[in-house]
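Missing here: one protein chain of the complex. Every other protein chain is in place.
Chain nomenclature is as follows: A and B, assigned in order of appearance, with residue numbering initiated at 1 for each chain independently.
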Amino acid sequence: MPLHRIYHTPGQFSKDDKKGLAEAITKIYTNPKGANLPAFYVVVLFVPVDEENFFVGGKTTKNFVRISVQHIARSFDSHEQSKSFLEIYESALAPFIKERGFDWEVEIEQIDRNLWRENGLSPPLPRTDAEKEWVRLNKAVPY
Amino acid sequence: MPLHRIYHTPGQFSKDDKKGLAEAITKIYTNPKGANLPAFYVVVLFVPVDEENFFVGGKTTKNFVRISVQHIARSFDSHEQSKSFLEIYESALAPFIKERGFDWEVEIEQIDRNLWRENGLSPPLPRTDAEKEWVRLNKAVPY
Partner (left out) sequence: MPLHRIYHTPGQFSKDDKKGLAEAITKIYTNPKGANLPAFYVVVLFVPVDEENFFVGGKTTKNFVRISVQHIARSFDSHEQSKSFLEIYESALAPFIKERGFDWEVEIEQIDRNLWRENGLSPPLPRTDAEKEWVRLNKAVPY
């Protein structure tokens, strides 16, 4: 959990951009005052799509970034909570996307945590001692 | 919103095929008598998967097309409505897929519109003046 698939055209992001953006996204989830998730939960995949394969409004483009996000370990309890998360998320994206003049779209799907495994293990419930141990070790261990 | 990921093997679609299919899909959503969405909402990504990575029934194939669709801006109210949409959608695909002799599979997942942003903005509700303005400008603007 969280899985971020970032569909973009080749050349939009340098190696450093990708590192910077992945780190910025990861920090949102590992923040001890926020979700405080184990860092290894955060998977960010950059998926390059050639311009001739990337259509927005029926036209090819090399200026668009489409981000598909999956949440599993935490789910939103209210509209206010999701709004607040999306504001933080958009701030993390901005230097790499908005400030470069790209257009972009973001969507989050929420997955039932019962249908999720890390290294074959059913991950511990939010804010339990077991989850805190996974945070500390940054690793899935039996509990 | 709508996101169409079209998984196929290299060579199944020419550049013109891809343009034709992306345009046909886009028209379904921008039809003023239908959903009447802003054209830029419609993202179509062709994702080539090498034959050795594309398994159907445990065997590699270069004859299959797997389309994964996401809907956000509109959701189906009834089984009749989704059935009718899928008929229109299949007609758009047919010249590029069925009539070429390929096998194919289509599935649509529906996403909560509260978990969606376009250029950092929460998109306007269906058929509001703000949405019509986004249609007219084909652009996400503050409202």
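Here is the rule we go by: a residue touches a chain if its C-beta (ideal position, glycine included) is under 8 Å from a C-beta of that chain, and two chains touch if they have at least 3 such contacts.
Treat the numbers as computed from the prediction; the structure is a model and nothing was measured.
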{"item": "Residue of B:13, B:29, B:46 or B:64 touching the missing chain in the full complex", "value": "B:64"}
{"item": "For chain B, the residues touching the chain missing from this view", "value": "7, 47, 49, 52-58, 60, 64, 66, 68, 76, 79, 82-83, 86, 90, 94, 98, 103-110"}
{"item": "Interface with the unshown chain - residue positions in chain A", "value": "1, 3, 15, 18-19, 22-23, 25-27, 30, 38-48, 70, 72, 109, 111-112, 114-120, 122, 138, 140"}
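By our rule, only the chains that are shown with their structure count from here on.
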{"item": "Inter-chain centre distance, chain A versus chain B - centres from mean C-alpha coordinates, in Å", "value": "22"}
